[in-house]
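Apart from one protein chain that is not included, each protein chain of the complex appears where it belongs.
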Amino acid sequence: MMGYLLKRLAFMGVTVLAVCALTFFLMNIIPGGTAELILKHTVLELEEIPTDEQIAEISSRYNLHDPLYIQFGNWLAGALQGDLGSSYIQKKPVSYLLLLRLPATIQLAFAAMSIAVLIGVPLGIFCAIRENKFTDYILRIVTLMGVSMPGFWLALILILFFSVNLKLFPVAGYGELRYLVLPAVALSAHSLALTLRMVRTGMLEVMSQPYIAFAISKGLSPRHVIARHALKNALLPAITVLALSLGHMLGGAVVIESIFAWPGVGSLLVDAISGRDIPLVQGCVLTIVGVFVTINLLVDLTYTYLDPRIRYG
Amino acid sequence: MNRQRNLLGRLAILLAFIALANAADGSGDQTLTVGEIWDIEGLDPASGHSVTVNDKALIVETLIGVDESFNLKPLLATSWKSIDDKTWEVNIRDGVKFHDGSELTADDVKFSIERANELDLTVRSLLKLDSIEVLDPYTIRIRTTSPNSIMPAILHYASIAIISPKSIGDDGEFGKLIGTGPFKLESFDPQTHILTVTKNDNWWGGEVKLNRIILKPITDPNTRALALESGDVDFTVDVPYSEAERIDEIDGVNVEKYSTPRIYRIEINLKHAPLDDARVRQAISSAIDRDEIAEYVLFNVGSPATGPFMADMFWANENIKSYDYDIDLARELLDEAGWKDSDGDGIRDKDGKPLELSLLTYIERPGLQPMAEALAGQLEDVGIKIHAEAVENGVSSDRQKKGDWDLYLSATNTGMVPDPLYYLGLTYGTDGSSNKADYSNSRVDSIIRQAYETEDQEERIKMLDELEEIVQEDLPVIIMANYGVAIAKKDYVKGYVFDPTAHDYRLSPDMYIED
Partner (left out) sequence: MKCISISKSNPAIQGRIKWTPCHRIMANRTVAVCLVLLAAMVIIAILAPWIAPYEPNDINLKESLQSPSKEHWLGTDHLGRDIFSRLLYGATTSFAIAISVVAFALIWGIALGGIAGYFGGLSDDIISRVIDLFLSFPSMIFALAIVGALGSSVLNLIMALALVHWASYARLMRGQVLSAKSNDYVSSARVIGASDRRILVKHILPNALAPVIVLATLDMGHVILSAAALSFLGLGIPPSVPEWGSMLNAGKEFMRTAPYLTLFPGMAITLTVILFSLLGDGFQEILDPESEVSGLVAA
């Protein structure tokens, strides 16, 4: 196990490095010059054209004309020492900007995941037990709406009903707990639907295994069988999918973040990409990759707990 | 049964508590909560945050202001005159105090201008600054590197707001913003980006009625509308255009629509045939029903326009003629240019090639995409096939640079500097940096050159009127409409007067909350 962990940690480093390098490379070749967009997001309007002097000034200020491998090398050297550089547009240290946004993102992701798990898992089991009965159908269809609705739709409906009409929660913003409720519910819809389905599917898969029938035929109570045998194995696909959802919530909750004015990492990243603010993009991607690979490692370790027969190597 | 009732009772009390905690706090104290359209990332006017701290938070002011007709008026400067073609002398108002109590002097002004010139590259290219000399505590001389007849207008530019040198910390980093405006900085939350300012009791300009203004960035227009309806904000701007009517009809809320100096315009790539034929350009302009677009696409947030300058602007050429909506003329011009529909498919063609054009625009401004589609529909009525695309601004400007475009729809601000020469020179001069269409007319160039050297404003304007007439005939750029702004506020917010010279919108020290 120790060897496996060390190996995985080494791999994490490799993955993070590869992703950062790829990000850096792609950010430099996508349409829209870096210098030009920096200017358009600071001192110029979107419609103004930067003069050659302005572009030259910005390029030299940030060494944008250096060969890419040198620019990346500099960034990497700094990153290894904990210095992620400064945002071209906001002119503040990238780590500072990230640390400001991370708590909000983590809170939102955690809240949304909790809703998905606390409601999705029990309901998924419920559906599996009542396979093909009326309630199963209804719940399945409701969850299907959860995955096919655009994020903004549910968000705006929630605000309209609970904020404007019932005045129970604020419309948007960040602060005390009451600001978290609506965005968390809106963000959880997709994962909730996914979790419920995965648990249901996993349960059905397991329940069709011979050893389950065997256990029941031997006289063990069905509830006992489900709880002790079926659930653990059934949870495996659900955990995988939940972990994927969590990763997406960290960097991809842009729509929810912008509708609820939630200061998260997702919108920070999208704004940085729009402005070609490369150090900030690198910092965000680094964080997101780091979290993703860590989560995947934890999930892989959880597999061995859920299904002790699983071995790696 | 009892347990259930108890639980329900407790739930009801909980909900009541939550509702109370959220009760909208409208009138009562003189605090105005504003739903701001852009994210607030900082407070340094020389680093791109000038509009926020100048127009909206009212923390800082510029030397020279403008009135509703865009005439220059004294602000922190009381008067100015040109000494020679490269030198201007500016007199500074005395008795003005910064928020920390210190007096505004010429040294502070010199500091602010030089700092803005150093940090803000646009200021650098506009000002053409050579040096600033302090003659006495209330007089400075500004020398430019080349004749700059519109220098005073440039001093109105928000980035050249006057700040106290004490705003900069000992480490050279920007610290706490200290200005001269009617409101002073109370707090800026680095996480939520909420900016709070409080009344400046010592403002030189008179009495300030509001106690506090809270600026909350809400970038989604639907959310802004909902925040206003729920009472989370008292004042906001640019609710979705289609919602303006509906929100206006809500009790206690009112929405006003105004035009701004920004214009919707179509630039034409003169290097792509058949757009090099003036008749085709004129036909395109004649085929556009601007009234219909203003009404159905913009929902009258914005108005049809003929020339690049709003009627409010004192230099606007009222006699400007243009190729307005005249569908018969459009068809005539296209026929004349040799474009006829020979194969009956509804699209004109010539020598076997159909008249197909690409119309490129970007997504960052709300009205552009539907307008592009509407234009496609209108131009098809005269037999021109349009491929409309709306993409990210980085992508669209990249394509424009590479020449991969026929028509480019944008929403450009023509009043950044309150003088027509700035916009006209950039757009129509052969070397103008905004002249992406590659338009080149020697008469136009000579007018521009002369105008930069002409001191007398009236004369300058007459010259530029001629320029406008030439370009309206040549039509390298087709003007569509003025970009509008919808100001939505609660009825208890009083004293607001729309300022057409503002960048997005400007709050006013005369505002107050009626109890």
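Observations, loosely collected:
Each chain gets a letter, A and B, in the order it is written, and its residues are counted from 1.
Just so it is clear, a residue touches a chain if its C-beta (ideal position, glycine included) is under 8 Å from a C-beta of that chain, and two chains touch if they have at least 3 such contacts.
Predicted model only: the values in this text are computed from it and were never measured.
Taking every chain of the complex into account, the absent chain touches A, B. The omitted chain makes contact with just one of the residues A:Gly120, A:Gly247 or A:Pro279: A:Gly247.
Considering the whole complex, the residue from A:Ala35, A:Leu100, A:Met249 or A:Leu269 that touches the absent chain is A:Leu269.
Across B:Asp189, B:Glu292 or B:Asp445, the residue that sits in touch with the chain not pictured is B:Glu292. On the side of chain A, touch with the chain left out of the figure occurs at residues 7, 11, 14-15, 18-19, 22-23, 26-27, 29-31, 129-133, 137, 140-141, 144-145, 147-153, 156, 160, 190, 193-194, 197-198, 201-202, 204-205, 207-208, 210-214, 216-217, 222, 233, 236-237, 240-241, 244, 247, 251-252, 269-270, 273, 281, 284-285, 288-289, 292-293, 296, 299, 303, 307, 309-313. Listed here are the chain B residues that touch the chain not shown: 221-222, 225, 240-243, 246, 292-293, 295-297, 363, 366, 369-370, 372-374, 376-378, 380, 387-392, 394-396, 398.
The criterion applied here is as follows: only the chains that are shown with their structure count from here on.
We define each chain's centre as the mean of its Cα atoms; on that basis chain A and chain B are separated by 36 Å. For chain B in complex with chain A, the touching residues are 15, 18-19, 21-24, 39, 41-42, 47-48, 120-125, 159, 190-194, 216-220, 222-223, 226-227, 229-230, 232, 362, 364-365, 392-395, 397-399, 410-413, 416, 433-434, 436. Partner chain B is touched in their complex by these residues of chain A: 30-33, 36-37, 39-51, 53-54, 57-58, 89-92, 100-101, 103-104, 152, 156, 159-160, 163-164, 166-175, 178, 258-261, 263, 271, 274, 276.
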